[in-house]
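One chain of protein is taken out of this complex; the other chains stay put.
On to chain A.
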């Protein structure tokens, strides 16, 4: 479904990706594990078209999307939960969710929207109570739930999750990983970028470990879980 080949990209003037290749099959959860500054977010931004790689290609469903800007790639069936969340603070929860419909916003009928909201509220019940509240008044965890819902409301083919656990209380982090498991059951394809390796490996099928813009290890999640080096570097054992 998604194939990045030999991506080279800069973050500012620093080389952040130095030849990264990853492959994601339909229905898979693929984890990308690495510490701060390893190039994880630059990878997500290169897939989205927010950062222009100076070498390499990104192929999504057979289409070369390497040089397509973010506002277009996100209309191809790719949704993102960005690292910085990027909530529309002054808009209401419902308006934030409507933004998630992207270019479809004019085509999705009122009833269809309500149906999709009801479906989301199964997984995110707290958003229902806050539907008409300004998003800026939500707690950090609720904002993250909102952003995940916003990414899901368009029924994307591919979901990019950029450190969804960042800055959240452990209890909320657990909740988010439970949600990722639910999404997996629904068959949605996910690229999950994480620092918390054990959490990521517990939900992923496959994982890549990146360091300094290069892939240093890859394999099935169960293989990597057994790996002593990973345990040492990322699991704090």
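Worth pointing out:
The working rule: a contact is a pair of C-beta atoms (placed from the backbone, for glycine too) under 8 Å apart; a residue touches a chain by one contact, two chains touch by 3 or more; residues count from 1.
By definition in this document, contacts and distances are computed from a predicted model.
Considering only "Aminotransferase", "Branched-chain amino acid ABC transporter permease", "Cytochrome ubiquinol oxidase subunit I" or "Deoxyribose-phosphate aldolase", the record for the omitted chain gives "Branched-chain amino acid ABC transporter permease", by its UniProt protein name.
Of the options A:116, A:130, A:150 or A:199, the residue whose C-beta touches the omitted chain is A:150. Checked against the full complex, the one of A:80, A:93, A:117 or A:183 touching the unshown chain is A:80. Residue A:106 is the one among A:12, A:106 or A:187 that touches the chain not shown. Touching the chain that is not shown, out of A:48, A:120 or A:179: A:48 (per the contact rule at the top).
Contact between chain A and the absent chain runs through residues 48, 50, 69-72, 74-75, 80, 82, 84, 86-91, 95, 98-100, 102-103, 105-106, 150, 154.
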